[in-house]
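Here the complex is missing a single protein chain, while all its other protein chains stay put.
In order of appearance the chains are A and B, and numbering begins at 1 in each one.
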Amino acid sequence: MKVFRHLTTTLVTFSAMVAASVFAFVVVVTFVVSAFRGVEISAWNVVTSQIARWFLLWVGVYVIHNQLPIAVAHGRTRREFLVAASGFSVVLALVMALIAWLGFAIEGGIYSLMDWRADEHGSPWAYFLMFLVWCAVGMFCAAAFDRFGASGVFWVPVGLALVVVTTAGIPGSGNLPFIRNVPVLLGSGWHALSVVAFLIALAGTWVIARDMPIRVRTT
Amino acid sequence: MFDDRSPIYRQIADRIKADVLSGALKANEQVMSTNQYAAYYRINPATAAKAFQQLVDEKVLYKKRGIGMFVSTQARDMLRAQGRETFFGEVVDPMVAEARAIGIPLADVIRRIEQHEKGSA
Partner (left out) sequence: MRVDVQGLTVRYGDVTAIDDMSFSLSGNKIYGLLGRNGSGKTSLMSALAGYRRPIGSVQLDGEPVFENAAAMRKVCLVRHTADAADKGDKVSYVLEYGAAWRDTWDNAYALELVELFKIPLKTKVGELSLGQRSALGVVIALASRSPLTMLDESHLGMDTPTRYAFYDALLNDFMAHPRTIIISTHLIEELASLLEEVVIIDTGRLVLQEEADVLRSRGTEVTGNAADVDEFTAGLTVLSEKSLGRTKAAMVYGGLDDEQLTRARQLGLELGPIALQDLFVHLTEPVGGKR
């Protein structure tokens, strides 16, 4: 519980602050752009559907690569840490999805006031699931690289396969190279598939990190 | 502080004995605690404790439960007696050997000692 509390209070707060600053920045940029040309796209949509997932992936990597060894050095078992990290990923994804949705609400208000055209975006659930899977895949890849060194690269395709599904429910999140029309391929089952992808990534992280040696840090 | 070439506890015990002999530590006076000794000389407290135990065994110190270690009443006399026993073997004989090796006549050595006698009288 101590580890979970520390992870959520520090990292969730940090992530929420980053998201809030990015939102403020995006609003400013939108107004600057409006001075030169008409606003046709939602900048917040670009952030939430394109950039945010990479941030979540990074947080996942950070949690396993940086925090796990510190936890063990402070007398915590890997198991205790992984329990905390699993719970943390859900909380983080929830908070970030909430912020994304709040952002859309505020942005929508601004757009209608200014009479700009706001384009469509997905449901909060779609963002939650996307963030959840990307965070878990970040943890999974970090575990693979920490455990297997350079051979961890062979696990990246697995991570890639797991995140493909998350783009289905979000307009503008873009198709991955070579895989077009993911929504069409998956139909309406992408909700369930996202949850499955999250569980696979999490299970993979557990299997790999469960008895991982803590290596000497190179300084 | 220590030459690390003989057991440190013995060096500490010797130092305390020297203090008793010189009168720096008086009869029934409390000596510093094991931990104070350890901190002062930067040594393991178990080593200091060993030195104290040796001195208790030799009846130089005695233990008052819960209070500490004290110099025993007979410690000084005892150490002086021991010193007298070994004095000629450990101090005088090597000195004579040294004097011979470097060519000082024993008569000169004796004269010097007699001067000390007069000086202190």
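Basically, a contact is a pair of C-beta atoms (placed from the backbone, for glycine too) under 8 Å apart; a residue touches a chain by one contact, two chains touch by 3 or more.
All values reported here derive from a predicted model rather than from experimental measurement.
Judged over the whole assembly, touch between the missing chain and the shown ones holds for A, B. Note that of B:A24, B:A46, B:A81 or B:I113, the residue touching the chain absent from this view is B:A46.
Taking the complete complex into account, A:A71 is the one of A:V22, A:A52, A:A71 or A:C135 that touches the chain left out. Where subunit B meets the chain that is not shown, the touching residues are 1-9, 35, 38-39, 41-47, 50.
Contact residues of subunit A toward the unshown chain are 2-3, 5-6, 66, 69-80, 210-211, 213-214, 216-217, 219.
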